[in-house]
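What you see is the complex with one protein chain gone and the rest in place.
Each chain carries a letter (A, B and C) given by its place in the written order, and its residues are counted from 1.
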Amino acid sequence: MSSIFGQAFKIATWGESHGGGVGVMIDGCPAGIPINEEMIQLELDRRRPGQSDIVTPRKEADACEILSGTFQGVTLGTSIAVLVRNKDARPAAYEEMAVNYRPSHADYTYEAKYGLRNWQGGGRASARETIGRVAASAVAQQVIKSLYPDLEVLAWVKSIQDIQAEVDHETITKEQIESNIVRTGDASKVDEMIDRIKEVRADGNSIGGVVECIVRGCPAGLGAPVFDKLEAELAKAVMSIPATKGFEIGSGFAGTLLTGREHNDAFYMEGDRVRTRTNRSGGIQGGISNGEDIVFRVAFKPTATIMTEQETVNTDKEDSTLKGRGRHDACVLPRAVPMVEAMVNLVLCDHLLRQRGQNGQITMK
Amino acid sequence: MSSIFGQAFKIATWGESHGGGVGVMIDGCPAGIPINEEMIQLELDRRRPGQSDIVTPRKEADACEILSGTFQGVTLGTSIAVLVRNKDARPAAYEEMAVNYRPSHADYTYEAKYGLRNWQGGGRASARETIGRVAASAVAQQVIKSLYPDLEVLAWVKSIQDIQAEVDHETITKEQIESNIVRTGDASKVDEMIDRIKEVRADGNSIGGVVECIVRGCPAGLGAPVFDKLEAELAKAVMSIPATKGFEIGSGFAGTLLTGREHNDAFYMEGDRVRTRTNRSGGIQGGISNGEDIVFRVAFKPTATIMTEQETVNTDKEDSTLKGRGRHDACVLPRAVPMVEAMVNLVLCDHLLRQRGQNGQITMK
Amino acid sequence: MSSIFGQAFKIATWGESHGGGVGVMIDGCPAGIPINEEMIQLELDRRRPGQSDIVTPRKEADACEILSGTFQGVTLGTSIAVLVRNKDARPAAYEEMAVNYRPSHADYTYEAKYGLRNWQGGGRASARETIGRVAASAVAQQVIKSLYPDLEVLAWVKSIQDIQAEVDHETITKEQIESNIVRTGDASKVDEMIDRIKEVRADGNSIGGVVECIVRGCPAGLGAPVFDKLEAELAKAVMSIPATKGFEIGSGFAGTLLTGREHNDAFYMEGDRVRTRTNRSGGIQGGISNGEDIVFRVAFKPTATIMTEQETVNTDKEDSTLKGRGRHDACVLPRAVPMVEAMVNLVLCDHLLRQRGQNGQITMK
Partner (left out) sequence: MSSIFGQAFKIATWGESHGGGVGVMIDGCPAGIPINEEMIQLELDRRRPGQSDIVTPRKEADACEILSGTFQGVTLGTSIAVLVRNKDARPAAYEEMAVNYRPSHADYTYEAKYGLRNWQGGGRASARETIGRVAASAVAQQVIKSLYPDLEVLAWVKSIQDIQAEVDHETITKEQIESNIVRTGDASKVDEMIDRIKEVRADGNSIGGVVECIVRGCPAGLGAPVFDKLEAELAKAVMSIPATKGFEIGSGFAGTLLTGREHNDAFYMEGDRVRTRTNRSGGIQGGISNGEDIVFRVAFKPTATIMTEQETVNTDKEDSTLKGRGRHDACVLPRAVPMVEAMVNLVLCDHLLRQRGQNGQITMK
């Protein structure tokens, strides 16, 4: 279903950017996992608007409330619900959108599908929808931690437009990424990236970029054959984040230029652990993790809302023009980092529980 | 579940490369759709081994049998099952793999997950698994045709290693693609591509490339908000095909270099139809089709099986070596074309029925 | 999943009897359906505590808030969330249950499953959980009404302990049922039933009974072969309501005493409509509705909470005793009526959308 995700660890989200609030219900969470509002708030704060001067200034504390599913600080095993109220909604800023479709937004397609839409702030197509994902991911992280304390999901901004970060996958830390407001892993590119975003915003324009993500400490054996291959699940998960245009794992598109002899990852023993010399597979082979770092990249397009008059059509199906208003990110990348991590945590938590359900934990180390 | 795909038009597949056979069960297919074994066979013949001298010589007619779900040439509305027997299995060719993990294959990961594996020919990780998908897609195509006769899914080889095909999306036809054994859309590159494949094969090596796919005549309104965005569903669908490493839609990774002003697709009226001047969105906005061509690309890695001795480890967890044997594709691209089309047909058929179920057909044109 | 129900019209519920609140998220609801809080409140008021002097005196207005999914009074097609806050929670009344398992309650089994439980008021096993079902059903009713305005779901109390109501299925109306606080369909038994409930309550005891339900105006063709037979879906739906012990459709258990010659429902034409002379099938044949009234009965056990000291064990696994406290129904039947109707509406709405998705509406009249 369109707002439900996962099989064993299943989440159901709701909420428009303008309305009573956004939230998530989680079904299938193990019992006895420590969860509280502070844990969830930490993650929500990483995605919330107004967190720095390069993101949208919409003022939302995004304070969360756990409505159900926990007792005395731990999960009950029954469904968990988390709610975040909308506070700083300004529907007036969107009145023009009531009759004009914003280019490269979802206004026209929602109307084509449903015959109507909530034109106040993007409705369900707003990035505000991702609050439910991030809140659920905070819970998923605790489940993962209870089973695999060493598993770590780490994403960073790999590029802003043509500014490429060089990041050492072995040594990069969450602290380094969070130490700069653009959330890149290359300290030497921070200023350039920030300047570029501000410059583009000042021009009423927008830009995109690439998020890179690794998963360290993932046990071998996660994922599944055929349709639910781990890379396929990750691809769907991150391609469901607003503004994404591409996904590649391991060698990715560049890998198509190599020969098999160059591309194959030779196995060798490192102590009692099976390792590969290279990691063009990106940590997944045949849809199942092999214990190496999972590595992938996600392309985000330039934000569709720009402060420039653009050609469009209106709801009477006449040619028209529209100029962006409202408060928006000129570049979604800094806030996309926690969204990507959130989707990865959800996928991994789901597959950890699926693997335990089907095969127990015996084969996973 | 790992071998079940789709929500409204749901398929369940089974079968290893060496065993009784491979097949598919389809649940939720509309009643009264004309289906017969010849229709299915046509699609199976496009993916079968031995179809040309640049693919694996394994001799499989891949003759299908409809076991249930049709009566007097049309679907009954109840579950359909299609079976293809394995004929030319040669388990002896795989005995060495019983103890050695093939690099960049699924041998090690299946064993990590399940504690055992069918080492005869790749088991469920064999490309032979895709027979079920292609057979189901032949049925899906008939359903689509009954609802949207003009909808057309068309894939071709966009590149083999660094050999790039130039393809005009407006004019390319299935006949042009099927007229050459490599299934590219650029007649001027056919010989070069074929030569490259043969050359690499003669060297015991392998190569990869990119498949491009368009969907023409897709109604606006297909897809869904949030998790089941049409591009997310397509991403999962094609990233579940063996050997895929990347997916990008519309502007894709290159789109991250543009600004919003360059990237946005302006709307205009063409008669009574809403159109966009450009199509960097790739036919999908906010997860829902906008009526323009859906356009995406899929990266396929070089085939993992190569006829060269490679470093690996064995089931006793000792360093070892292995040289490829058996009959394999040196390049999967020609056979990947129908596999990509199959997954797209399955996704579109599923979403057509989902849209009809939820919203009727009134908003779709 | 344990708190998710339905396929095409899917609901996800949350909430304990003591906690932030209870609610429901609905996914897959058609767009453009008129919905508001008053409509939902009407149904919630039929199930709420304190509605009459034969039900639990817990003071809950059960006021609902639509958090998302509607705009200008109609559904958007995206996920709908409805929240009801808990007001009159009295956890102190349950402290004794923290250490003692209430007989024939879920205290022990929740702890066996999850290793812990929310002992304040029954947690997720409280009948308060059904608020989410009833709220979702109010939405489902509007969807059904938009497609089949004549379809009517009508339940009533068939018996309280041994007091049997005689109800004429042809003429019974909702007004008749709602005109008495016990919600029976036989005016001549109202006083006797009320007296029995009060008498039993005064004695600190409890009683059960049977709810009967009919669906009028259901089109032929709803339901599905094999596992999702309409009677199987209804059975699951109502057997998931707390305190149910049995389900029978049409002739039910008594039908096992007849021969086929007596039991079969002969077909005949009534104008252009296919009818059956009798309706021992209960409106469903082969899992699919035949256009006759759907008729079934549901057994509810006597409420487990009684104001008598009972033998039990405690969380230290020692023999113990416990006497009921708190505010409870001595007989759940009057409030069970809207719960049964709710589950039926959810099942029918789901199957209406499933049928439209798979087969369109052409074959349904």
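A few comments on the model shown:
By our rule, a residue touches a chain if its C-beta (ideal position, glycine included) is under 8 Å from a C-beta of that chain, and two chains touch if they have at least 3 such contacts.
Note that the structure is a prediction, hence the values are computed from the model and not measured.
The chain that is not drawn here is touched, among residues B:M39, B:A61 or B:A81, by B:A81. The chain that is not drawn here is touched, among residues B:E65, B:E166 or B:E199, by B:E65. Although one chain is not displayed, its contacts with chain B can still be listed: residues 1-4, 10, 12-16, 19-23, 25, 27-28, 31-32, 65-69, 71, 74, 76-81, 83, 110, 113-118, 120, 123-124. Chain C residues in contact with the hidden partner, per the touch definition given at the top, are 1-5, 7, 13, 101, 103-106, 108-115, 124-125, 129, 159, 161-162, 200, 205-210, 220-229, 231-233, 235-237, 239-240, 242, 244-253, 255-269, 272, 274, 276-277, 280-282, 284-291, 297, 299-306, 308, 310-313, 317-319, 355, 359, 362-364. Of the residues in chain A, those that touch the hidden partner chain are 7-8, 28-31, 77-79, 225-226, 353-354, 356-360.
One rule holds for everything that comes next: only the chains that are shown with their structure count from here on.
At the interface between chain A and chain B, over half of the residue numbers appear on both sides, which makes the contact a same-residue one. Taking the mean of the C-alpha atoms as each chain's centre, chain B and chain C sit 45 Å apart. Separating the centre of chain A from that of chain C, both taken as means of CA atoms, is a distance of 39 Å.
We define each chain's centre as the mean of its Cα atoms; on that basis chain A and chain B are separated by 26 Å. Taken residue by residue, chain A touches two or more other chains at 1-4, 13, 110, 113-115, 124, whereas all remaining positions touch fewer.
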